[in-house]
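A single protein chain has been omitted; all remaining protein chains appear in their positions.
Order of writing sets the chain letters: A, B, C, D and E. Residues in each chain are counted from 1.
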Amino acid sequence: MKYTILINEGPYQHQAADSAIQFVRAALEKGHEIFRVFFYHDGVNNGTRLTVPPADDRQIQKAWTELAEKHGLDLVICIAAAQRRGIMDADEAKRQGLDANNIAPGFRISGLGQLVEGGIQSDRLIVFGD
Amino acid sequence: MKYTILINEGPYQHQAADSAIQFVRAALEKGHEIFRVFFYHDGVNNGTRLTVPPADDRQIQKAWTELAEKHGLDLVICIAAAQRRGIMDADEAKRQGLDANNIAPGFRISGLGQLVEGGIQSDRLIVFGD
Amino acid sequence: MAMLHIVNKSPFERVAFDSCLAHAQAGDAILMIEDAVVGAVDGSRFAGKLKAAMADKTVYVLGSDLAARGLEGKAMEGVAVVDYAGFVDLTANNERTQSWL
Amino acid sequence: MAMLHIVNKSPFERVAFDSCLAHAQAGDAILMIEDAVVGAVDGSRFAGKLKAAMADKTVYVLGSDLAARGLEGKAMEGVAVVDYAGFVDLTANNERTQSWL
Amino acid sequence: MTTKNFLFVNRKAPYGTVYALESLEVVLISAAFEQNVSLAFIDDGVYQITKGQNSKGIGMKNFSPTYRALGDYDINKLYVSTESLEERGLTVDDLMELTYEDADDDYAEKPSIILVNREEMAAMMAGQDVVLSF
Partner (left out) sequence: MTTKNFLFVNRKAPYGTVYALESLEVVLISAAFEQNVSLAFIDDGVYQITKGQNSKGIGMKNFSPTYRALGDYDINKLYVSTESLEERGLTVDDLMELTYEDADDDYAEKPSIILVNREEMAAMMAGQDVVLSF
């Protein structure tokens, strides 16, 4: 079965990202396909590489990056939400005249159409939020 | 009267930062002193300079920076919360071996003791959150 | 010795406002801001609880938040509408504050 | 044609769970995750509502979230405990899902 | 491209959180993908479409006019919970008049708001393919 996952909250403040990671791992283990993971609202904050959580805490951004590397997950950050929250890749930072970027490996920034496309192309769209 | 303000949520997702900015402006106009504004939990996300909100939306980070410049506000970001969320100044980024930082002008990163000190030194501690 | 209780959550969505009313004391002040302002409108399921609280507490609502939600002029009788300057005054005139997050 | 309703909020703190129960149909499935798992415990103010729902709906709870909150083994009779694999199965076996955020 | 039934469930008040505003952005995009879009306003979601919203005092943009524009994007099924209105002391007169022009009926102006009770709302939900909530 083909899934798209929507994540509405940032890491650590809410359990949404944790639950989503566990769900994605279990789905992959069962042989399902993850068509896309879409990060919206504060969910875009999952995709910054500047986090340094305590060593005994979970490493949420790294978990996403590893899932992307290992399973070719398509991790998409909504551009409009990212601009409001300050998540930038190199191109977008340059375009906006900013002196730094913070996107983590394995994530890409794109438009909301990617979410709607996920809903159309997938058998199920599962939402994790507050 | 001397105030410390605590902000628990990031900009845009919740109204907490908006309400706090309005409160701080009104308090300053009345001649009160803002001893400190402390950003905790996702509140630390108020302090990234990488946000580019739509032109017709409010510019929350810039509003804080302007308040700091105009009134000498002490804007303190909790270091532990900032590490979890990926808010870094130049020193901390270097110390953590990161290749970028994102802190906005007028903010500084420090420990939770600054919040408790704010509670002790101020006549009132006002909390804005979810 | 009065406390200012600041409520920012809708009483229809969360239990925070109920919990505030259960713990506020006679002489305390209650201020509705952000989504909590929807609790100020008369004729709702919540209105009776707020009226009961007004017997021995003073109740305020932030006018800007009320207007944003299309509820300007709809606060029930006895609820005082304040602006941000009034909000600041309430925090100064009550000895302590508690935010019911 | 059944729907899986995913609830992640405590029924004591927010109205989302009540709203889910009010809109779920006979034959639907309801899964409690995250803070919603506290609704699975018997003897609470909410238990009666959940039992009423179980008359024509199946109710599940995520065991990991139950254990985290110190409630392992305390789910009321008739509530099935599932793991994340069971969560995935529920989304696959019901034709659609709705998250009550 | 496949056409699916998309439902956007709006349960939260506007301005206190960003969900109402950012949800609306997805609604508009889904119309561009020519999907069959419905909106549900339940619980505090009904405050999203109250009339007379004036957000100047809180320094935010009043985005309620966007709901008026939905009809132009062929989004004209806005289901509003009558129980949710009643609990809040509101009636349909407190809501904006939201309409669309029916291309199949000589562009007659028709109401987009459909008042439904819980049973009708539940039945509508049961007919959806993709349910989005924020």
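Just so we're on the same page, contacts are C-beta pairs under 8 Å (C-beta built on N, C-alpha and C of every residue); 3 or more make two chains touch, one makes a residue touch a chain.
Everything numeric in this text was worked out from a predicted model, so none of it was measured.
Undergrad: Tell me the shown chains the invisible chain touches, ordered by label.
TA: Touched by the chain not displayed, across the whole complex: A, B, C, D.
Undergrad: Among D:V41, D:V61 or D:L101, choose the residue that contacts the chain missing from this document, as touch is defined above.
TA: Only one listed residue reaches the unshown chain, and that is D:V41.
Undergrad: For the chain that's not shown, point to the residue among B:R25, B:H41 or B:R58 touching it.
TA: Candidates B:R25, B:H41 or B:R58; residue touching the omitted chain: B:H41.
Undergrad: Hey, which chain D residues sit against the chain that's not shown?
TA: 8-10, 12-13, 34-35, 38, 41-45, 47, 63-65, 67-72, 83
Undergrad: Applying the definition given at the start, please give the residues of chain C touching the unseen chain.
TA: 1, 3, 15-16, 19, 22-25, 96-101
Undergrad: Could you list which residues of chain A touch the chain missing from the display?
TA: That gives, for chain A, the contact residues 12-15, 18-19, 21-22, 56-58.
Basically, only the chains that are shown with their structure count from here on.
Undergrad: For chain B and chain D, what is the smallest step count along a path of chains that touch one another?
TA: Minimal hop count between chain B and chain D: 2.
Undergrad: Which chain has its C-alpha centre farthest away from the C-alpha centre of chain A?
TA: C
Undergrad: Write down the chain pair with more C-beta contact pairs when C-E is set against D-E.
TA: Spelling it out, more C-beta pairs touch across C-E than across the other pair.
Undergrad: Just curious, how far off is chain C from chain A if you go by their C-alpha centres, in Å?
TA: Inter-chain centre distance comes to 38 Å.
Undergrad: Which positions in chain A are in touch with at least two other chains?
TA: Within chain A, the residues that touch at least two other chains are 8, 41, 80, 125, 127, 129.
Undergrad: Which chain E residues touch at least two other chains?
TA: Touching at least two other chains: 11, 15-18, 43, 58, 60, 130-131, 133-134.
Undergrad: Which of the chains touch, listed as pairs?
TA: Those chain pairs which touch are A-B, A-D, A-E, B-C, B-E, C-D, C-E, D-E.
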